[in-house]
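In this view, the complex is presented without one of its protein chains, the others remaining in place.
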Amino acid sequence: MTDFVPTPTLPAPDIVRCAYMEIVVTDLARSREFYVDVLGLHVTEEDENNIYLRPLEEFIHHNLVLRKGPIAAVAAFAYRVKSPAEVDAAEAYYKELGCRTERRKEGFTKGIGDSVRVEDPLGFPYEFFHEVEHVERLTQRYDLYSAGELVRLDHFNQVTPDVPRGRKYLEDLGFRVSEDIQDSDGVTYAAWMHRKQTVHDTALTGGNGPRMHHVAFATHEKHNIIQICDKMGALRISDRIERGPGRHGVSNAFYLYILDPDGHRIEIYTQDYYTGDPDNPTITWDVHDNQRRDWWGNPVVPSWYTEASLVLDLDGNPQPVIEREEKSEMAVTVGADGFSYTRKSDDDGGAQQGFKLGAQL
Amino acid sequence: MTDFVPTPTLPAPDIVRCAYMEIVVTDLARSREFYVDVLGLHVTEEDENNIYLRPLEEFIHHNLVLRKGPIAAVAAFAYRVKSPAEVDAAEAYYKELGCRTERRKEGFTKGIGDSVRVEDPLGFPYEFFHEVEHVERLTQRYDLYSAGELVRLDHFNQVTPDVPRGRKYLEDLGFRVSEDIQDSDGVTYAAWMHRKQTVHDTALTGGNGPRMHHVAFATHEKHNIIQICDKMGALRISDRIERGPGRHGVSNAFYLYILDPDGHRIEIYTQDYYTGDPDNPTITWDVHDNQRRDWWGNPVVPSWYTEASLVLDLDGNPQPVIEREEKSEMAVTVGADGFSYTRKSDDDGGAQQGFKLGAQL
Amino acid sequence: MTDFVPTPTLPAPDIVRCAYMEIVVTDLARSREFYVDVLGLHVTEEDENNIYLRPLEEFIHHNLVLRKGPIAAVAAFAYRVKSPAEVDAAEAYYKELGCRTERRKEGFTKGIGDSVRVEDPLGFPYEFFHEVEHVERLTQRYDLYSAGELVRLDHFNQVTPDVPRGRKYLEDLGFRVSEDIQDSDGVTYAAWMHRKQTVHDTALTGGNGPRMHHVAFATHEKHNIIQICDKMGALRISDRIERGPGRHGVSNAFYLYILDPDGHRIEIYTQDYYTGDPDNPTITWDVHDNQRRDWWGNPVVPSWYTEASLVLDLDGNPQPVIEREEKSEMAVTVGADGFSYTRKSDDDGGAQQGFKLGAQL
Partner (left out) sequence: MTDFVPTPTLPAPDIVRCAYMEIVVTDLARSREFYVDVLGLHVTEEDENNIYLRPLEEFIHHNLVLRKGPIAAVAAFAYRVKSPAEVDAAEAYYKELGCRTERRKEGFTKGIGDSVRVEDPLGFPYEFFHEVEHVERLTQRYDLYSAGELVRLDHFNQVTPDVPRGRKYLEDLGFRVSEDIQDSDGVTYAAWMHRKQTVHDTALTGGNGPRMHHVAFATHEKHNIIQICDKMGALRISDRIERGPGRHGVSNAFYLYILDPDGHRIEIYTQDYYTGDPDNPTITWDVHDNQRRDWWGNPVVPSWYTEASLVLDLDGNPQPVIEREEKSEMAVTVGADGFSYTRKSDDDGGAQQGFKLGAQL
């Protein structure tokens, strides 16, 4: 399937990092309560229809836009490029790929200047911009520092049916793979890809898509993440804690997945590793390794595999969701049809060794 | 059923705290690897058949004895009493209760002096002693401080079929209840009981018993517990992580349950609260409150409810296990027959509100 | 000098723990800002002249009363006793000692019932009470949990000229010594004394007195203390950080000393150790051990030795301050006349070995 992505001849835009996500929420007040009162994101600006949010250490206008709308979905995955000229490069690049593009000199959201939005080959609404309003970086505003403080946007995660195809597209675009999950039949289940010097700016998760799997914010330390759980318990919304906290195998980060009022998934994430060297070693995990998704072998709940957010086209309509044709990670690892191992044994290829009985559905 | 415990007329022995557990393990070398190499307990003394262990801040000879034997079981739950005379008081007290007792001036284990062991009314092998060898308290030996360092014995946990009966027995013995779990029909599922100024020295968990549910060691901070998980992942024994880490509803402690090579369950525990005032408020949890066992609503795995260690009589034979007759906590909370809530709703009594779908078996 | 304390014949009142301090502040609004806005103590109740404060895990009405008054001072060091009858015992005990006492059935502060206040043999205003209003224990109110949350009152610290005399008085009163600082000439510089199962409920610091050296609140973990420093930096009141953070030699706790707007000293403290066994080992430190006050050898600032708060008599007048006659810890350890060691050498008694040059005044 990977031949479906044409190889571009134009240079890819020079992407600095994932920069913000625009998500459509159905009840702006309830979402504000979740993102501002529960999670403590800082409001840069807000009006009747939009809230512009940033974590503590951000100096650009926002990392998250909540926009009021009829259908919960994602309107943009926005990347910052290195210079204004790179926005031109992005526009040309996607035009050559045959993608629909839209350029707005004044930006698509407040605080952002000249931008181009595209419907990318995987069906995702990608945005590229450089110009941005600088705002107060709250790094040392410890008077505002909450016990579960979010400090940085870390990454996006996208669901797409054909991971190798998506990977080729993103590698062409200048992303480098830090880690992936495969099986011995050569099926790729997921891939982590970065521009900045962390494990990822975005990841591809194999599944029905295009859909948004999650957006992740970083904390300084692990106890900050535990506090978010404790606070959600105190607020009696622990049912919105979907998975974790735990230690990822992939990325080595300490993680937590929670759900906003519309079911958009947020990851809270801390302590992955430096990937800035050009020969940073890529790590490939076996899909049957029971510690790949959770280093402690704790099970992945099914909803984490199956649920995700719709994404919008440039007209604001949800993109149709295409089914994954290859094996699903859930099917090959969870329940009666799946098998996993904690340790490889010497004589049977490791299957079923150290499986955590009763801990999987 | 609570009338089965006769009310003693003699004063109860003045218990200071839970002090050590003697457990029988079937492979001493494998157990040593677990408790010393993985968990980092400090060896006070060892010989061919026994290892005497203590955590960092202990100054008595040991908090755990591993004894080699044919059947994995618990030989003693030992409490320290306030003075040598209180050992006499304990012996007289249990004799009046009609229990079998055995007194040994030289102690039952190395490092311990005059002691009495009893087969208590619930079938557990309890020991009471005062005399003990002092050893180096390693509190400031930060050169020995591992990343997952255990610093203190915290508590025992015992499985018994009739919790109210056990509770009356322990209250007579001078324990005070800090927290319990009940339902609206008046069934008690578990109770936490203390002598020292923490949430418990021992707890009673309703189930087939007498059996030992777990023994718990404290760490200083939450990250120490996370490190134990991370290390077990690195050693590829994550299948011995049974439950957690998580935040308890009951006790408010941050916790982890792991299994030793014989399946004896160890809890790692930190940050419960002070209970030393005579009118310390008792907290009663509803068995259907989905946050009672895990404040984040993460499910309790079935094995945690069903598995436990045999206990020995004074001849060293396993005590027969008697079935619980009342409803089981697992049955009323997990799976098709159970129901739980995260929040009480206004109109239906709260059942099924905020249930974390897919997260329970 | 120790013969100045008469040996009582009556039984001492059974003290549970240090319970609250009443301090007089000169500007109630400024003090509120410090204790509530900066430190995050929770207001149980307040009026024009008083603010009643408690940390997260307290269930009695308050641990601190701020009372508006003309002279910054301490009006009471209050201890909770085990039963109402123990208030009678306290009154009788101090009357026999020849101390002035005052009994108030309705209590001296809101939320507290029948109490006796005394001018004790060392000149301190001590209070004993049992009856108290229970308030919401905020233990699991993680929605209120600040990044530098204070969770428990830990101890008092009192300055007195004659530490052995004070120690005898407090031992008669039922306190036990956990640690002390002495020199080879037999001079005692400080002693730590407890009723509850921690290192201290109060400590005696040798110096001109009676004065209040500090009152200490506990946090859960070390990072909570660091956050308090960070926040004071953000508020540009770092000049009120007097000493620390650091690791105590004595008590092993992680500590910080800060100053309120009147110069009353507050310690933030975490992770000392269990002292509940009757034979808990007492630790004696050499005054010349450079790690006794700070395990890392960081210098004690002179103000920490010289500054302290006045205490009031039962009429509300400041007690006269009596000079210490014995050597001062500051003089024997800091500066030109002092000497300290980090390590003992083999041949010169250890003096001057490993002294941290330039780090002392």
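We call the chains A, B and C, going by the order they appear; numbering starts again at 1 in every chain.
Keep this in mind: contacts are C-beta pairs under 8 Å (C-beta built on N, C-alpha and C of every residue); 3 or more make two chains touch, one makes a residue touch a chain.
If you're wondering where the values come from, they're calculated on a predicted model, not measured in any experiment.
**Q** Just name the one of B:His223, B:Arg240 or B:Arg324 that touches the chain not displayed here.
**A** Within the whole complex, the residue contacting the unshown chain is B:His223.
**Q** From the list A:His220, A:Lys327 or A:Arg343, pick the residue that touches the absent chain.
**A** Here the residue in touch with the unshown chain is A:His220.
**Q** Considering the whole complex, not just the chains shown, which residues of chain C touch the missing one?
**A** Given the touch definition above, chain C has residues 221-223, 226, 229-230, 232-233, 236-239, 241, 245, 247, 249, 254, 290-291, 295-298, 301-303, 342-343, 354-359, 361 touching the missing chain.
**Q** Hey, which chain B residues sit against the chain that's not shown?
**A** 140-147, 149, 221, 223, 227, 230-231, 233-235
**Q** So that we can see where the missing chain sits, which residues of chain A does it touch?
**A** 16-17, 57, 59-60, 80, 82-83, 134, 137, 139-140, 151-152, 196-197, 220-222, 249, 252, 271, 273-274, 276-281, 295
The criterion applied here is as follows: only the chains that are shown with their structure count from here on.
**Q** For chain B and chain C, let me know how many angstrom lie between their CA-based centres, rounded off.
**A** 35
**Q** When the C-alpha atoms of chain A and chain C are each averaged to a single point, how far apart are the two points in Å?
**A** 50
**Q** Rounded to a whole Å, what is the gap between the Cα centroids of chain A and chain B?
**A** 42
**Q** Among the residues of chain A, which ones contact at least 2 other chains?
**A** Residues 221, 223, 230, 233.
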